[in-house]
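Partial complex: the chains shown occupy the same locations as in the complete assembly.
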Amino acid sequence: MIIVMNPNAPQGSIDRVVGEIEKMGGAAHLSQGKFRTVIGAVGEEANLDQNHLASLDGVEKVVPIMKPYKLASREFHEEDTVIEIGGGKTPQVKVGGTHAACIAGPCAVENEEMLYKIARHVRDGGATILRGGVYKPRTTPYSFQGLGVQALKWMRACGDELGMPICVEVMDTRQVEEMEKYVDCFQIGARNMQNFDLLREVGKTRRPVLLKRGLSASVKEWLMSAEYVLSQGNTGVIMCERGIKTFEDSIRYSLDIGSIPVLDAWSHLPIIVDPSHAAGKRDYVGALALAGMAAGAHGIIIEVHYCPSEAQCDGPQALLPETFKELMAQLKQVAAVCKKEFVEAGELTHA
Amino acid sequence: MIIVMNPNAPQGSIDRVVGEIEKMGGAAHLSQGKFRTVIGAVGEEANLDQNHLASLDGVEKVVPIMKPYKLASREFHEEDTVIEIGGGKTPQVKVGGTHAACIAGPCAVENEEMLYKIARHVRDGGATILRGGVYKPRTTPYSFQGLGVQALKWMRACGDELGMPICVEVMDTRQVEEMEKYVDCFQIGARNMQNFDLLREVGKTRRPVLLKRGLSASVKEWLMSAEYVLSQGNTGVIMCERGIKTFEDSIRYSLDIGSIPVLDAWSHLPIIVDPSHAAGKRDYVGALALAGMAAGAHGIIIEVHYCPSEAQCDGPQALLPETFKELMAQLKQVAAVCKKEFVEAGELTHA
Amino acid sequence: MIIVMNPNAPQGSIDRVVGEIEKMGGAAHLSQGKFRTVIGAVGEEANLDQNHLASLDGVEKVVPIMKPYKLASREFHEEDTVIEIGGGKTPQVKVGGTHAACIAGPCAVENEEMLYKIARHVRDGGATILRGGVYKPRTTPYSFQGLGVQALKWMRACGDELGMPICVEVMDTRQVEEMEKYVDCFQIGARNMQNFDLLREVGKTRRPVLLKRGLSASVKEWLMSAEYVLSQGNTGVIMCERGIKTFEDSIRYSLDIGSIPVLDAWSHLPIIVDPSHAAGKRDYVGALALAGMAAGAHGIIIEVHYCPSEAQCDGPQALLPETFKELMAQLKQVAAVCKKEFVEAGELTHA
């Protein structure tokens, strides 16, 4: 940790900072420049309280050198983590390392029939995990909010019947216990990425967690949210890049493709890409999905609907089944260039 | 609502859009340009499903004209809303219209003694509402997370003793019922601005809600979150600008001063400014607070500590009591220029 | 063009707006809602003065429907534009449509020997156009600013000897005339994307122009800058995505991968990607380059150096020649998936 003092900080302030660093068990190296003093605090950075040091008189700023997350870091776990989703009546699907997976399905579960119909389409197209919203985070209180537990039961039955593990978004701490009975993988939405109570609750379960990146979260903050889940003993976190808010308004969100190699360097956790929510418009979904795999992602999560104009939410971004199938063929080729492999449903094995 | 068709959309697609608009009870006006057709959909915009129209074949984009919120809008309620906080054992404090208020206190309640000490300081300095965190949203799971219900009881007792209504952050739907017994005003933090379940729960209470702006929320999205609360029958929403995420890193967040006149034009709800969290550093807090009031805010929420280097969180941004007092004197002068008034604690009346 | 009136705009204001629209040769369609009137202005949007209409009393906002650029638009020119770079002593390289190209070389030309050495390396690796800065835009006045005309002469001689057209950045209107004698393609840097005088000057030449996107330019603004060049009669504009400024600081700039399918929808101009400046660090360059091609780009521009630690600028982002060669092999495979082809130097033909 580096403590930069104000240009004219008196000797007393400098001494105080040095004393505080030593009190925390660190060692202080002074570097007295022409205009100011810079203090390097050496020792376990976790034991050095950045906030406290920044509050001391005469301190201009404190620059941490180490990353604030531990369990999520590559240093802590050097090999790529491979996460297994599913089990019980469905086969297990691997995500991470050389294993790529496609999670697909409708935005929201609207009724039993449409769910089964779309599920068959995406399985035929190459998806091995089924997605489908039962509680929907809507920006307006006047929109369709999801069908809740009823839809959850349909998802479970459908997944079991087709041999697809299911991934469903959880929005409220009060839903965790009930949902844990049904889902193979929890999804945390972008708007809840820093809902710390919710992170803790899913961290207490032993279901994998798909953690979407917040719309204005830095990669560091995103990994800190992963750390919340990991710190509860749940080791199954899958990061999901879904675009960030920028000034650009020609597309819904800016897919931050750079986060993929950065995460790969900083963390052992797998990362997948959500091209549907970033694009907001089906014409742009394919390009974003392909770019994500080319940048090194371990898979995609994508919305498909056989009749988008009837969808109760996000119809404009849903791919038609045939387009999805064609896209999967391209994705497999790009994955191969990047030494990843999408496994076919028929090749999966049970736990 | 304006529907812009693709350059070469066939007549069939255009007819389909017109038909759908009419089915929803609207009327369609066509404007056939050289390159493309633009369709104006007239009628109650609430009845026109933007999503559905955007999903139809041949549609390039749909541009809504009306704002998506209703109860929060100036059109719905032309006069400025004045919200009263407190009652019971404390006087009532007005926020909105010409009434400005200062909410001050420690970042987190650390123990009973420090709470009372800071509370007296801020009351003497000119604050009329007491703030203090009991559950703290921390970006790392390894930091101090607040003292919970015990701290809540101290807050209530302290507020009652000093005659100051209290404002406390709520983080989890499961906390709402218990907290409602103690607090005069709920605070929703920036990271929970789109925690829709939480918004609904506080909307069901009859306590005013201080709604902080999300770090990447547009003014429109922020008002939509207010609408969630209002739609449950709770009319007491106070907007709180606390800075947004931008590329600039010389200061913690960029206080979006422009949101103040925009909110004033679009909504009847009062708005206050949080200079402490935007600045992140005490040297910059005063300038942001003054700017907020000059732009037309109805008050500020600010962190004060008599010994910032001992604070368990956010010490670097806490003002010293004497600095706070001097700042309040300047704020009162600026408020007067903008036709707002901070009322002294001694002049408040009970409900 | 849609004119949204203030909620209570008087009839006189509405009449005035209608009158002005008709004066400009347009027709006005009124839509009188419960709260406000919305006016659709029909006619050649180019003849309707948005600014003037927005200045009229009672107007809340004016929403243009058509894009502000013409010559750059897909509507104006439906087929992909293919641009030919080079001629004279070098073969011609095609960029656009199914033709992908790799532009590579050092960041700055430092001396004759290093230029030839790097040029041979990149040609062997698969590049067909040579890049190299002779005037360098540096954020500090104290850094190396480039070798000017001397370096330009080396570039020309080297390009001619190796059979590679050359692409060089121009920074000042006063350099255009002299540079035109040497270069096959002008590069406009990100910081000059809205240096309108410079755009006009290169627009008057008949050399292709590689137009880098400004750090905070929307796709629309970027196309408007292309329009400046095109409006002078120069039809050879190549768009170059090189990352935008966002809040994310884990990588130098955020490569806006979404701009590639958006540009493809809106414009006929080719687009290439600059992974070097976006990444800022060689470890991330490959992922960004691959993502760019997978999203549909027509090529890349990339920095290579055989000894990055000796480079006078941007060493950390330069690829080593062997890494570059391996990357090109992957890029060719990804390009094939997206129906683009990189042509080998040996297969190029002279004009």
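General remarks:
Should a chain be cited, it is by its letter among A, B and C, assigned in written order, with residues numbered from 1 in that chain.
Just so we're on the same page, a residue touches a chain if its C-beta (ideal position, glycine included) is under 8 Å from a C-beta of that chain, and two chains touch if they have at least 3 such contacts.
Quick caveat: nothing in here was measured; it's all calculated off a predicted structure.
In this structure file the homo-oligomer totals 4 copies of one chain sequence, with 3 depicted.
The rule is short, and it goes like this: only the chains that are shown with their structure count from here on.
Take away subunit B in thought and the touching chains that remain still make one piece. Put simply, the chain farthest from subunit C by mean CA position is B. Spacing of subunit A relative to subunit C, judged by their CA centroids, is 32 angstrom. Subunit B and subunit C have centres, each the mean of its CA atoms, that are 40 Å apart.
Per-chain CA centroids place subunit A at a distance of 27 Å from subunit B. Residues of subunit B in contact with at least two other chains: 245. By the touch rule above, subunit B contacts subunit A in their complex via residues 46, 51-52, 54-57, 68-69, 137-142, 171-174, 191-192, 194-198, 200, 214-216, 221, 224, 227-228, 231, 244-245, 308-309, 311, 313-316, 318. Across the complex, subunit A meets subunit C through its residues 216, 218-220, 243-244, 246-251, 254-262, 265-266, 278-279, 283-284, 286-288, 290-296, 330, 333-334, 337-338.
Here subunit C touches subunit B in the complex through residues 2, 4, 7, 29, 31, 33-36, 38, 40, 42, 44-45, 63, 65-66, 74-75, 245-247, 249, going by the rule given at the top.
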